[in-house]
Structure formats: C-alpha cells, structure tokens
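Shown here: the complex without one of its protein chains, the others still in place.
Here the chain labels run A and B in written order, and each chain numbers its own residues starting at 1.
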Amino acid sequence: MVFHANMLPFFIITGIIGGAYLGFVFRQSNRSLINGMMLGGAAGLVGPWLFMTPLRSCTFETERTNTDFLLGLFFFFFGAALVIWLVQYISLFFHPDIKMRPSLIGKQDSRGVFRSNFLVPFLLLLPTLIILALFLYYPAYETFRLATFRYRLGAPRTPFKCVDNFTELLTADYGEIMIITLTLSALIVIFALIISLAIAYLAYQPVKGASIYRTLLIWPYAISPPVAGIIFFVMFDPVAGVIDHLTTTFLNTGIPAWSESPNFARFIIVAASVWKVLGYNILFYIAGLQTIPKDLIEAAAIDGANGWQRFRNVVIPLLSPITFFLIITNLTYAFFETYGTIDYLTRGGPTGATTTAIYNIMITAKQDKWLGRAAAQSVVLFVIVIGITVWQFRTSGRQVNYGA
Amino acid sequence: MRKLFLMLILALLVMVIPAAAQDDEATDIVVWIAFTDGRLDWARERAAEFNELYPEYNVIIEGYGSYNEAFDATLLAAEQGNPPAITHFFEAATQEARDAVTDSGEPLFKSVEAAIAGRTEINGVPVILDDVISAAANYYTLDGEFTSMPWNTSSAIMFTNMDILEAAGIEEIPATWQELEAACEVIMAMESAPEACITWPNHSWFFEQSMAQQGADLANNGNGREARATEVFINSDAAVAYLDWWKRMYDNGYYVYTGVVRDWTGTYNAFIAQQVAFLIYSSSDTTLITNDSQEAGFTAVASFMPHNGEVEYVGNLIGGATLWLNNGLDEETETGALMFMNWFSNPQNAADWHKFTGYVPITNAAIELLEEEGWYEENPNSRVASAQLEAAQPSSATAGALIGNFVAIRDVITSAVEEILLNDVDVVEALNAANEEANQLLSDYNELYGE
Partner (left out) sequence: MEQAIPQTKVQLTNSNGILPKRWGVHVLLWIACFLVGFPLLYAILVSTQTNAEVTNFKLTFGTSFEQNLKAVMVNRNLGDYMLNSTLQAIIITVGKTVLSLLAGLAFVYFRFPGKWIVFGFVLITLMMPTEIMVIALFRLMSELGWGQLPSLTVPFLASATGAFLFRQHFANLPTELSEAAQLDGANPLQFLFMVLIPLSWNTIGALAVIQFVYVWNMYLWPQLLQADVVQVGLGALLNFDGSLSYGPMMMGAVVASIPPVIVFLLLQRQFMNGFAISAEK
C-alpha cells in the first residue's frame, strides 16, 4: 500500500476506536480485555488497509478534489467499521457462554471428538476454502481494484483513474436508477410478503387435501426469472395478450402498451417478480405457521380475541422472524434475480423506466464495454448488500440463508 | 431416496455423454452473422453450398439479434479466447474493430487484404476485392487496404406511395427537403389524406446521410480518415438545418414519429399500411417493400434520399456491414475463412443477395450480371441505391465518418432528436449538448485507444 503522511491520523483514529470498542465489548461479556483490544486495534488498521490498497491511497494525494478526498475517507472508515464489526461478530460464535452465540446458523459448533492429526480438518475444508478464496474473495477484491481503472473491453490501455468511476456516478441519471431500484424492490417485497402470507394462512388451515394445495401453491419456486419475464411479456402484450382481452371483455378498456407507459412497465415487472417469488414465501410462511404452538392461538381465542385479532396480535408477531428473513431474501432477489425478468420483458425500458442497478451494470459492461465503470457500480451495490447483510446478522434470523 | 438420486444422475449422464462426443474431420469455420431473419437463412443456405463444394471445410453460421449484439459478443468471446473465425460488423463499429486488441495486446482482427497478400485466387476461389464498387471501397479502404470484406451494403433511399401522390395531383417525386415539404402540404390538405405524410426511423444513420449530402464532415481530420478523429461536429450548420427541417415537418404533422428509436419495423408497417405517403428507409429492404406494397394494393417507387435544396448536393454514403477476419486463426482455418468470404460475394451470390434483399450488388461484375439478366429493367426500384452511390462525388463527407465509440455517439444523436421532437428542446441547444456529450465519449475513447 502507498502511504501518505496525512493518512496517519486516520489510522490512529481507526486503530484506537477498534481497540477501545472490542476491548469494551470483550470486557462486558467477561472475555479478555487485552484480547479484545488487540483484535480490535488490528481490525481498525486492516480494514482501511484493505480498501486503500486497490485505491493506491490516491484520494489522500494533495492535488485531489474534496469530493475525491471525502469518498476516500468514506472507504477508509467503511473498511475499518466493516472489519471491526466482522471480528466482533465472528468472535461471538466462539463465545465461552453458548447462550451468547448468535443463532444465525445454529449455536453449536463443535462435537470435537475426533482426535486426529490437526491437518485432517484442514484437508476436509481445503476444497471449500480454495474455491471461496479464488472465486469469491479474489473477484470481490478485484472488482474494487477494477473500479479504479478506466477499463474498456478490447482497449489497448487501461489508465488508473483513482475514484473517477465513482464520482461519475454522482449524477441525476444514476440517482434515478437507484430510486427505480429501491422503489421496485420495495414494491416487490411488500406485495410478495402480503400476498404470500394471506395464501399461506389459507393453506395452513387443516382441510382435506392440504398437501395437494400446498404443492399447487409453491411450485412457482422452480420457475426461472427469465421464464417469468417471457410469460408476462406475452400475457401483457397490448394486442395479443390475455390481460388485454380480459380487461376489454370485463372492463371495456384495453391495457396500455408497456412500451409507452413507464409506470405500467414497472407494474408488470413487479407483478412478474412477485409471482415468481410467491412460492418461496408461501413455503416459508407455511413452515413458520406450523411451528406456532396451537395453544397460544387457543388461549387467545379463550380470551375472546376474534379471528382477525388473533391473526393480527398472535400470528403475525410470532411469524416476525420468518418475515424478517423473507424481507432479506426477497430484497436480494429483487436486487439481483429480477435481472432475468427485466431482460426478457422490458429490457430496462421504456426510456430507462425499468433499468435497475444490476441491469445498468450489465448494460455498462456488455453493451458499453466499460468494465471499470461497471465494476464501480458493482461496488456501490456491494456496499448496500453489506449493509443489508449486517442488518440481517445483527437481527440474527433463525434461519440459514438459502439464497445460493 | 439414495437409489432415486443415483438413477436420476445416471439417466441424465447417459443422455449427456453422447451429446458431448465429437466427430470432426472438416475444419470448422464459425461465422457470426448479425441477422436472425430470412437473411440468416440465406447465409445458411450459402454455407451449405460452400460446404458441399469444399468438403474439407465446415462453415457454421450463427445468428445474432443485432449488429450491437454480434459486436459485443465477439469482444466477450475474444476475451475468453474463443472468438469466431469471421464476425459480421456494421460500419459504425469499423474504428473500434480496427482498434480492438486481445488480452495479450495483439490486434483482435487481421486486415483481410493483408491476409490475402496479393493472391488473385485462393484454392480456386477468385478474390473479389479489386472489383468492389467504389462507394464501399471508399468507406472500407483504410490506410490503402480493405481491413474487412464488404458484404451487405446499402444506402438510404426514399419510397413513395404513387397512388397517394397521384391522388394529390403531384407529378414528380420530390427530390429536396423543400419539395418534400411542399408535397406534404398538398397531401395533408387532401380530403382522403393519410395519417401523416412521411416517416423514417430515428436512426443516426439518416442524420449521417444528411450530413454527407450537404458535404459536411461529422468529425475532424477528414472525417477521421486522414488521422484519428478527435472531435465530432454534431452541431454543425448542416446538422442544425437538418433538424430544423425535421422538427418543422414533425410540428406540422407531416412527419410521424413512432415513439421508438431505431424503429425499422414500425416505420415500415406505417408505409405498407398506407398511413404515410413517403418512407425514407434502407435500400436493404427494397425487394420486400416493392413486393409488400404490391400485395397491399399500391405502387411503391424508390428514389434518391431527398436532400437540402438550398446547398449543393454532394452525395450519399453507404451503410451496412462487413465480414471481419479474426487474427489468431491457424493457417488452415484462415485459408478457409478467406475462401468463404470471397466465394460468399462472388458475382452469382452477390446478385442473388441483391435480388433477395435490396442490398447493393457489391461488385461491378455482379451489377453486370444483373444487367445482362435484365433484372433492372423489370425491377427499377432495385437500381436506385446503386445509382445514388455512383452519383456521389468522392470526398471525405461521402466516404463516411470513422469515429471511435461511434455506437455510443449514435445513441447520443438519437436521444438528441427525441429531445427536439418530443420535449421541444431548442434545436441548437439540444445539438450543442449532444455535441458536448459526444466529444466526451470520443475523448474517453481516444484516451484508451489513441496513439
């Protein structure tokens, strides 16, 4: 890493904050204060180092603009905060008091009874570790590094551009893309959760043939986002599609062409995405409903709560861990998986109305061939995803993330 | 449970393994063509003939949805080390195709003329480069040689619905913008007026054509032909004149915009449905338009693309695409690829291609062949594009611009047109903004590719 003198105070700050914070946390939970301080201090230095290395510390050069400098500081402190938090979080899994361990992926870690050469567990883990290092860690780092270059597919030169690829994103155009991304994602998550909970509550009722109903309700899980895109493309065709026929027959009015109505295009994307994710959500809600102790509901009934009150005051709160888990997975789905639906339905149009962040990354990379710029956009999404995951880890759902 | 798994896996493997087995003797020559319609089928038929004539080669044609897609796909495939032997690139990508390098820094493509190295025939297939019509030669000859092999070449021409014209009592097909405007006034005043007078796709190509007609370069350094272009002139007087006229036509209700950029289908359908009297279009669909109009019960006549009557008419330029030869091929594949390229546009095939589509016959020999056959007498529409190209005065303007990042710059131009037509942005203001954006794109490009 290139070191500039003006970075020193910041390293001191992150080092001290990290040491103090983890020392405090360890002390609070009856662990070694010194261990905590050392871990935290190291994390506070490693985090910024991780982010400044690919940047070559360029934002700390004196001739940089204020925007560049602030962006560099953001990465600096983001790196520190991320690594400090990760060390603190991971250390929790090995907390001496098992009750303190996060429940995210099960509390128990060890049935350590196999006494063998200490190399054996490493050999067992080696393939996994190699693949994760080579195909996740390295590309993650490389994405950040590429984002610092003006890199174009097929070009003979790739000049280093510091944070230019990022500052370029501070435009109204990119802001609009982020707003579209967040709006569509929010709509998809909200509708997918409400509809699936309603259907799951129905399917949870003890009626004859319940398992057949369940199968008939959750199979869209196996449908792919591109297929959902194709089917809704035809369904919502303004001339030949079935929806137009239905509205013409029953409401006496046809549907607009999505290619001329940005909001209608967005609506179709949301509808197709909700439909595709419905099965997954219903599955989890049914599983969640089945873990609700019946006596709780009965007790509420004895207390005189009517059906809606029981649903509202007993069932929904008890399902909140599942709901939370589904919010996270559906958000990730809306961020990334909808790419296939959009690509086969509206292709980001009309006039960019359904161009989400991930879609724009692919346009920038494939069509415009600006790989460096696409990488910078990827880093922006990465920061958001890290934020969501940290939120998920902290709140610690009761479930393994089954995403991939 | 376990049995079910194993059976599933076994069954699937049994299905898969034979498919993976290879049986190759002939040298494969993969050709990516940026068509998915009948033109792709035509190319496949020719490939089959070629494979029969030269069984030591196996030409495999794969189709792509658009020029852009084929271009992007080739770069991505080259990056992965498995590009096709031949790729079909459009004219706007010429500069970028010349500049592109692989990971190792080698040029992605090899100049076709250099690869032919003076041979007049390759394994019995005559080389056609010397005979290529001059408009295409002017466009594609760079640094004195053909970097790629011309194939589908067209020009922008106008089609007129003669029935509407006669009904309006107009005797001559308008040749200039001003005549066209006057004709539209008459046509739209008729009782049985069509929905609009004229349409054409909002494609930057027509903008470029109108620049050439007025003798205006689109870029500096002789339209990028003397040296690498470093500046574009999207806001030149010629451009302002064109957009002023276009905007007036639109505001008067003469020009109808389909609402979609590069809308070839929509504009085509409007003309065939007789919703408009005129269509400015690519000559590539001359045959189709002539036939479809007959089927729809009217006569369509082709003519030169109307030009600005207030300045001297210099000529039109070509459009279309060429076949590029990949650089890293082994000798046998390269020989086969060169044979196929030359055979593909031999007089017989070039004439057939012209008849089938309306692309201009790419060699003089093909034109002669068509004349001998009496094709032009029977199909006067088909002669127009070639005649228009022959009429052009050789100059940098009519040779066409060579610009880096041209594909993205074209998008800037089409958006500027939309701003002007749909959002009522002032012509000069919109073109100035577009010019700035385009120059930024160009300097971004030159920073990476320039000398």
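In the analysis below, a residue touches a chain if its C-beta (ideal position, glycine included) is under 8 Å from a C-beta of that chain, and two chains touch if they have at least 3 such contacts.
Given the structure is predicted, the values throughout are model-derived calculations rather than measurements.
Participant: Considering the complete complex, identify which of A:25, A:58 or A:217 is in touch with the unshown chain.
Facilitator: Considering all chains, including the one not shown, the answer is A:217.
Participant: Looking at the full complex, which residue from A:26, A:258 or A:284 touches the chain that isn't shown here?
Facilitator: A:284
Participant: Pick out the residues on chain B that sit against the missing chain.
Facilitator: 1-2, 4-5, 8-9, 12-13, 15-16, 19-20, 36-38, 63, 65, 73, 76-77, 79-82, 103, 265
Participant: Kindly note down the residues of chain A that lie in touch with the hidden chain.
Facilitator: The missing chain touches chain A at positions 86-87, 90-91, 93-94, 103, 105-116, 118, 120-122, 124-125, 127-129, 131-143, 145-146, 199, 201-208, 210, 213, 215-217, 219-228, 230-235, 237, 239-240, 242, 245, 275, 278-279, 283-284, 287-288, 290-291, 294, 297-298, 301, 306-308, 310-311, 322, 332, 335-336, 339-340, 343-344, 358, 361-362, 365-366, 371, 374-375, 378, 381-382, 385-386, 389, 398-404.
Note that in this section only the chains that are shown with their structure count from here on.
Participant: Once you find the CA centre of chain A and the CA centre of chain B, what distance in Å lies between them?
Facilitator: 43
Participant: Which of the residues in chain B come into contact with chain A in the complex?
Facilitator: Residues in contact with chain A: 68, 72, 75-76, 78-79, 96, 99-102, 105, 108, 259-260, 408, 444-445, 447-449.
Participant: Inside the complex, what are the residues of chain A that reach chain B?
Facilitator: 150, 152-159, 259-260, 366-369
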